[in-house]
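Here the structure is laid out as structure tokens; the discussion comes afterwards.
In this view, the complex is presented without one of its protein chains, the others remaining in place.
The block that comes next holds chain A.
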Amino acid sequence: MTTLLAGPFNRVEGDLEIWLDIADGRVTAARVNSPLYRGFERMLIGKDPRDALTITPRICGICSISQSAAAALALADLAGAEPAPMGAQAARLLHAVENVSDHLTHFNVFFMPDFARPDYDARPWHPRAVERFTAAQGGAVRAAIEARARLIHIVGLLGGKWPHTLAIQPGGVTRAPTLRDRIRIEADLRAFRRYLETQLFGAEIEAFAALSTPDELADWSTGDAALFLEIAEDLALADLGRGGGRFLSFGAYPGPDGPAFARGTWTPEGPAPLDPSRIVEDVSHAWMLGPAAHPSAGETTPDEEMRASAYSWCKAPRLAGRPYETGALARQAVHGHPLARALAAQGGDVHARVAGRLLEIALTQLLMEDWARRLDPAAPCMRAVRLPDEGEGAGLLEAARGALGHWIRVEGGRIAGYQIVAPTTWNFSPRDASGAPGPCEAALVGAPAPADQPTPLAVQHVVRSFDPCMVCTVH
């Protein structure tokens, strides 16, 4: 058996290193290290609770609206308040734009360029992969970056700037969308639909959103989606990166009738409700001190000795003692989309995770169009929210990469405790006290690792299939 350090990984957000045990050309065990720690939870202590709205988005420049929305939700919960309905709707739209553009970035800029590598030059699809997905130059990459910049105009209009938008507040949003905004937003969404229907899907998004079985998906024959499916078939990506089959979602885009994508858990045995009080962050293999605790009682005290029995700065969140995978596939499986459930039935894999994202791009575009149409310039976009001097609150929602939670405790008008559990904290968590590996660690077992590949290609596909955001993971 040999041990290999794979990394640093590029084309993931932030820094990542993985120790691989390899025997007979296959990975037998993996240990994922998040080598970047900044200490956001400690900086927040003693600050004005509203400062969380500005500080937490800066955890991550790619999912900053998710962080900002989670902070706003936690503060609203602390105050026992609900945002103005129209403000909540504008916030959902802002958040959806970011989530979709993250999926788009992942597919075009992070994931697909791997197939344009010379390692695959013997495959029949390779010339097309090179043409479409060569890093920073391929036709698909350019088209996606351009479409995304236009889509982000919506955040520009409603939020003033992106990244690190300040508009989302516990009571709603700071800008009441004008009629002119609505017209421009609808135009931006039409342009984005055009991009999706000519490039990514190559056909109507309604048709893609309506796919209900893996066979129907495999028959999809247009756009970059078809090229991915062809590659996935040829390389058997459905057999790579098999997950543990436990999925969770905090529910995406909260609204008066509940979230647009449901909250819950899903396993091949079926759906179940999610009980957030059963979340515990284990620190047995993290360079962190303190007991395993629910995030509302958690602390972040780095182990400066970096004890030998630990190997990551990342804590290990567990729900009812078990690791869970989170992300677009989990979200759609929990919500009940038939294609997502069929894809997730074998536990999650590289093909299913990427297809889950494509499916969600189509579904979210439909939601965004609906929300934009119903923006009412006359309705109040903000409600006055008075934060109490003492209390607790939680903000649970779905970022592009999965379940994101903020837990705040306020004493004497100042933040006394703030804990953040990000999607990649779930997916890239280290082992827990029982020795159970995190979802990515488990998914890497069995991946081919030929001796002539210093950073095995299959390992890279598996890692990128989770779309890790390492800067969020350990904040």
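Before moving on, here are some points about what is shown:
In this section, a residue touches a chain if its C-beta (ideal position, glycine included) is under 8 Å from a C-beta of that chain, and two chains touch if they have at least 3 such contacts; residues count from 1.
Keep in mind that, in the parts below, contacts and distances are computed from a predicted model.
Name of the non-displayed chain as stated in its UniProt record, restricted to "N-acetylglucosamine transport system permease protein", "Uptake hydrogenase small subunit", "XRE family transcriptional regulator" or "ABC-2 type transporter transmembrane domain-containing protein": "Uptake hydrogenase small subunit".
Among A:381, A:394, A:410 or A:442, only A:381 touches the chain that is left out of the view. Screening A:32, A:59 or A:458 for touch with the missing chain picks out A:59. Residue-wise, the contact with the chain that is not shown comes from A:155, picked out of A:155, A:217 or A:343. Only one of A:134, A:198, A:222 or A:346 touches the absent chain when the whole complex is considered: A:134.
In the full complex, the hidden chain is touched by chain A at residues 5-11, 13-15, 17, 35-40, 42-43, 46-48, 50-51, 53-55, 58-62, 64, 84, 87, 101, 109, 113, 116-117, 134-137, 142, 145-146, 148-149, 152-153, 155-167, 169, 171-176, 178, 180, 302, 304, 306, 313, 380-382, 384, 454-455, 460, 471.
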